[in-house]
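Complex shown without one protein chain; remaining protein chains in place.
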Amino acid sequence: MVSVPNVDRAAVAPPPGPFRSRMKKRLGPDIDGYGFLLPATIVMVSLVVYPFCLAVWFSVSDAFVGEPASYVGLENFIYILTEDDIFIETIWNTLLFAFWSVLFKVVLGLSCALLLQRILKLRRFFRGSVLLPFVAPTALSTLGWWLILDPTYSHINWILANVWPFSYFGWGPYNFLGNPTLAMASVIFVNIWRGIPFFIITILAGLMAIPDHLYDAAEIDGASTWRKFYSITLPLLRPVLAIIILFSTIFTLGEFNIIYVLTRGGPMNSTHLFSTYSFTYGILNHEIALGAAVALFLFPILVVIVVFLLRMVRRDTSHEL
Amino acid sequence: MSSDTTTLTGSTGREVGVNKVPIWRRRKAAANYIALLPYVFFALFPFYIMGITSIKTDEEINNLGQSPFWATGIATEHYVYLANNTSFFNHWFVNTLIVTVAVTIISVSIGTLAAYALARLRFRGVEVFGVAVFITYLIPQTLLFIPLIDVINTIDEVVPIRDTYWSLILTYPTFLIPFVTWLLMGYFKTIPVEVEECAYLDGCSRLGALIRVVLPMAIPGIMCAILFSITLSWNELLYSLVFIQNETAKTISVGVITELIRGDIYYWGSLMAACFIGALPIIMIYGFFMDYFTSGLTAGAIK
Partner (left out) sequence: MAEIQLRDLWKYYDDVAAVRGINLDIEHNEFIALVGPSGCGKTTTLRMIAGLEDITAGDISVGDRIVNEVAPKDRDIAMVFQNYALYPHMSVFQNMSFGLKLRKTAKEEIERRVNLAAEILNIEELLERRPKQLSGGQRQRVAMGRAIVRDPQVFLFDEPLSNLDAKLRVQMRTEIKKIHQRVKTTVVYVTHDQVEAMTLADRIVVMNEGVIEQVGSPEEMYDAPETLFVAAFIGSPSMNFIPCRVEANNGGLSVRLSDDLTFPVPGDRNDRYGSCVGKEMLFGIRPEHITDKRPHTDPTHHDFTSDVIVLEPMGIDTMVFINIGETEITTRSRPRAVSQVGETMDFTIDMAHMHLIDPETEKVL
């Protein structure tokens, strides 16, 4: 190093000593970043990571409320897969539930977003209304649906019986939540009701991001409305759609509130999802081990979706840079 | 949000710029409104039913021949019943409020710090932390509620939190912190680094720059994070259902579905009144701050 006259090396303020600079070299210039992350890390490790590991442990043990657990290997998984018919049904229920819910949410959400984008007056009113199901407490609004679907008080049955032209056919009354097929349809229906806003908002944002001049150019080229939708809107919306479909799939697969309030998995276990069935095992029957095993079946699906999502989100951000 | 408004005014300007709107254009616009009505009707339907049912007398509710869509008068008996004969206002409402406020403060503070570090600071492993936040954001509560009972029981041996709202104050941040972090990361990234650096040169420490410069510039994001924390805490069901059995320690959602539904005879009037009142604070907040909600949801999902 060149010796520097004029500079009094002793006068150097040395508080962040050599240790700090060595750490900086190794860990990057902003090592205080770890401090900022510390509270979040503590919470997430102790209340997410640790419980998750505990769930894995429970699933390979014979844990039962109030008794010491011991290791039993894959017995729980083997049990629910081979001897528990309800669980097999639950798998199908969950897939069915997620598939129809997400499908309808995409279609209805997209169509509603396209309409909302086109209106100019009363925008806030229309947007506010269609987004309301998303913010209202799910358990409480689902109770509203519960009344609407109640065999005796059902508003739908009342319409079928008393309002022309429906009364003409003599349909109903239906016991919506008492019949396995209708019950499944009902919970899917309410889940769609509750999930559409999420699609509307994100799709609207995606639509806003499509530059106007593309449509102007298409219009000059004489494209029809349908053609513009098909050739501009849909392709440019595809990344957004893919991401929200994956998000929504995760949330739909984990749905608990609607099922719990409307059917508690019934009738005859026909509407159980992983969440409610795990609740039944773990909380109602105190079979913690089986409850954990059931819930863990969500995990592989989750991993696949998260991998897809991460890839997309990454690509998206690299796009921005 | 800003891009939202610019596009808005942009297209408005274009449409309004035409002096005489051609008739076919007007018809098309009207068709849009008409096509939207079913969606609006669908979205608001249960809230309407809740509201209208809660102001009917029991007699009227049970009169099955009469149209259930309209009330002949306004009866307050169900609200009075809720106030006098249940813990709705005295306990559940208060508990929900306490939990919501506490959880929001905790989650937004912790999430803000984490988001700032992840969005701004350069240190080894920052990407790994970012991905970890994203993953924890997506882990459903279904996977965690059984072992969390165990965790709470363990903590309960030291500090009594079981069967109190403290167990909720402790556990709600697990789904809120990742959300807030994810949301605010996007906001912080939009703030020019130079402004913050200027603050350093002006004499701020790291925390000083965050509080005096970065946070004021991120107010829309912070607002959104606060609103979402409030909403999600207020609406939570599974954890409070599992962690709390004591009637006076319950939150609104749990209290309503476990205490107000008894036997085979449903007290629809009081049940709907409870649902309506329980949802009202959130709906009102939402009415005031709708724009923050929408921008946040977008940021959370897309950024």
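Observations
Letters A and B name the chains as they come in the text, with residue numbers starting at 1 for each one.
Assume a residue touches a chain if its C-beta (ideal position, glycine included) is under 8 Å from a C-beta of that chain, and two chains touch if they have at least 3 such contacts.
What you see is a predicted model; the values in this text were computed from it and never measured.
Which of B:L82, B:V126 or B:V213 touches the hidden chain is settled by the complete complex: it is B:V213. Within the full complex, the residue among B:E59, B:E157 or B:E194 touching the omitted chain is B:E194. Those residues of chain A that touch the chain absent from the view are 1-2, 4, 6-9, 11-16, 20-21, 24, 29. Not every partner is drawn; the one left out touches chain B at residues 192, 194-195, 197-205, 208, 213, 216-217, 219.
Here is the rule we use: only the chains that are shown with their structure count from here on.
Each chain gets one centre point, the mean of its Cα atoms, and the points for chain A and chain B are 15 Å apart.
Within the complex formed with chain B, the residues of chain A that make contact are 26-34, 36-37, 39-41, 43-44, 46-52, 54-55, 58, 108, 112, 115-116, 118-120, 122, 124, 126-141, 143-145, 147-148, 150, 152-153, 155, 158, 162, 193, 196-198, 201-202, 204-206, 208-209, 212, 240, 243-244, 247, 250-251, 253-254, 256-257, 260-261, 274-275, 278-279, 282-283, 288, 291-292, 295-296, 298-299, 302, 305-306, 309-310, 313, 316. Residue ranges of chain B in contact with chain A, taken from their complex: 3-4, 7, 10-12, 14-15, 29, 32-33, 35-36, 39-40, 42-47, 49-50, 53, 61, 64, 67-69, 109-111, 113-114, 116-118, 120-124, 126, 129, 131-136, 138-148, 150-151, 170-171, 173-174, 177-178, 181, 206, 231, 234-235, 237-238, 241-242, 252-254, 256-257, 266, 268, 271-272, 274-275, 278-279, 282-283, 286-287, 290, 293-294, 297-298, 301-302.
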